[in-house]
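What follows is part of the complex, with its chains left where they were.
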């Protein structure tokens, strides 16, 4: 579960920076040939925008990262609780489950990660991806991961019915089902509730208008240094804006989003290893695997 | 449960921005015709206000968003705990509840969301919205959602009395009733305790006085560029102020508030699906449904 | 439990603002008649204070509000746990408690809120406020709310002794007594540990010295605009300082503090309603009731 962060947003914003560079050159050329423009501007008024820019950018940046990090924590918890449930399922019933049953539980826990992955990304789920017995039960469900938690609960009821598990230990396993519900609900919350668009709209307007005004504010005192400084300042604003846009929806498929497929595989590996089964190779989210 | 954020607060603040544009034009016209005004001002003194403006705006913005997000989390937890309670109610009693009982439980969990929705918005609740048996029990209650948790507890007692549920498993279900109480109490807390008004009052005074002073501070050095810059700076302050006002009360019915009706429907769908019943269509909070 | 925030701190700080207005007028008059003063100052050096002012004010503001909000949350939890304990007390014992016993429990939960209220405010508690049976047991206690939790625990032991409650369900009720202990301890912590005074001292010195220096820094360039700007800037600093002072101790009796009496009444109403008893009217903290 090693992340390979794409290092740069530069390629995607290069065209915009080029535009501001060209604009700054044009403004300076006009200034040098015609003298002071009728559109007068200086750095001081732009500095007054610092307060709101800091709030817009700082808020959006920290909120986006928190969403990303909460998404990461939720998938980390999915691994943790899957492991804990598996450990309990292997050691608490008397007698311990047979191999077939262990494999069925591994299949259900993997199916939980797979269906959550697809639900969060809005991608269709094909029949072959899940074991036939599981697929049969979840294909018509609107909330497939919740249905799989229900299947785990039914396995639990079956254990109690057969006398393999007393009420007390069953309650311990059931408690971990509650936690799985919380993880699913937490992911749904992030995926269904973006940051209010109005922040993005205000931020875009402010950042681009600010970048447009920069050359006019600087040309008078900096001359041909203006294009360099304009692009430098614009870069910091526009790059930050671009990064936060990627992180905001951690369950997307952009370069800096969470590698849900690799994490699903990790969960599969973890529960199979606990069950004493051979494990498939890890997925390394790399440049050629596009983290899907 | 997909949010459709209204993108812009611009229409609502356009008149105010127009006023500041006109004021700035008047100030510049005076300045150009009469020369320096007796009311002298420069950008530097306004910059000294940056500290308090940043604190007022930043505090109000982050506090409002936290309230919005906590409200969202509480309703997310309502979905999670409703699902968990339903799962337990379906799998823990022996024998499992009959269809009629399952439907009654779905009705109670839906009624919990409905009555909480109405309590938070202060809207009246009509007889027909809830099943008659539930309505009978809650119509006189001041705290209707708490009464419904009580009805769920009575169902639990009934299960124990009939010997369908041992104390241990009953305690697991009862634990989720505690969580429902916490969710209800958390929503009541947000709805009944606004951010101290004095912050809003201080913020309004500061933002509008600041915007009034801007043209005087800029006219001397910027000339006819003044109206554009004035409106740009005012826009960032006033728009941020307007957004935070909307988010502050997440249970209201303004465009950026939480779509409680759609979320109530999601809860209804989720518990019905778990109970194996047909589910009603989801509500998509859209432009024509005004999220109510 | 609807808060009525007092909107403004202006009346209380008006005299101080008046002083700074007068000072600014005097400085400008001197400046206009005598020319540049020997005490030279400009806006730039004052701007260097922005960093520490932002930290002092921002820290104090957010810390005060967090204390206020944590106090609010604790009293919200007191309502939640009182309800949960009442629900359990009504539905878990077999047979369910008689009316007299229910009323006694309501009385104990109300007494818990009442004694906590008085302990936090340091106000004396009179005999008549609590039921005689409760008063008898708590009047000599130094930590009255903790004693009441003990009385609830004794009721619980009695239920077990009579065979109305098995160990498992008793443990569930006992768990909510742990939570009541946590709420009491949390309130005591806030009430007994103010923000280190040194922050307030540093903040006051800085804010008032800063306001004193303002007219000297502005008079040279702004002339008779100085008094207006001085008062405007001072207002933002002094008003923020005044608000945070009020919020810092949320259990006090200043206008913006928590309406503990109204919240105590809400708890009483909530548990009586659960017990099926008539409820007293809500207290609305309003202008004429001074939230006491």
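Order of writing sets the chain letters: A, B and C. Residues in each chain are counted from 1.
Please note the rule applied: a residue touches a chain if its C-beta (ideal position, glycine included) is under 8 Å from a C-beta of that chain, and two chains touch if they have at least 3 such contacts.
What you are looking at is a predicted structure, and each value in this text was computed from that prediction instead of being measured.
Going from the 3 copies shown, figure out how many the entire complex holds in this file.
The whole assembly in this structure file has 5 copies of the sequence.
Convention: only the chains that are shown with their structure count from here on.
Could you report, rounded to a multiple of 5°, the rotation needed to superpose chain A's C-alpha atoms on chain B?
In degrees, rounded to 5: 70.
Closest chain to the overall C-alpha centroid, by per-chain C-alpha centroid: which is it?
So the chain sitting closest to the middle is B.
Please decide if copies chain B and chain C contact each other with the same set of residue positions, more than half shared, or with different positions, and reply same or different.
On the two sides of the chain C and chain B interface, the residue numbers are mostly different, under half being shared.
Could you tell me the distance, in whole angstrom, between the mean C-alpha positions of chain A and chain C?
Comparing mean C-alpha positions, chain C is 38 Å from chain A.
So how far apart, in whole Å, are chain B and chain C when each is placed at the average of its C-alpha atoms?
Chain B and chain C have C-alpha centres separated by 24 Å.
Mind listing the chain A positions that touch chain B in their complex?
That would be residues 38-42, 44-45, 47-56, 58-59, 63, 141-143, 146-147, 149-150, 153-154, 156-157, 160-161, 167-168, 170-171, 174-175, 177-178, 181-182, 184-186, 188-189, 192-194, 196-199, 201-202, 205-206, 209, 213, 216 of chain A.
Of all residues in chain C, which touch chain B in the complex?
1-3, 5-9, 43-44, 46-47, 50, 53-54, 57-58, 61-62, 65, 68, 72-73, 76-77, 79-80, 83-84, 87-88, 90-92, 94, 96, 166, 168-169, 171-172, 176, 214, 218, 221-225, 229, 232-233, 235-237, 239-240, 243, 247, 256, 269-270, 273-274, 279
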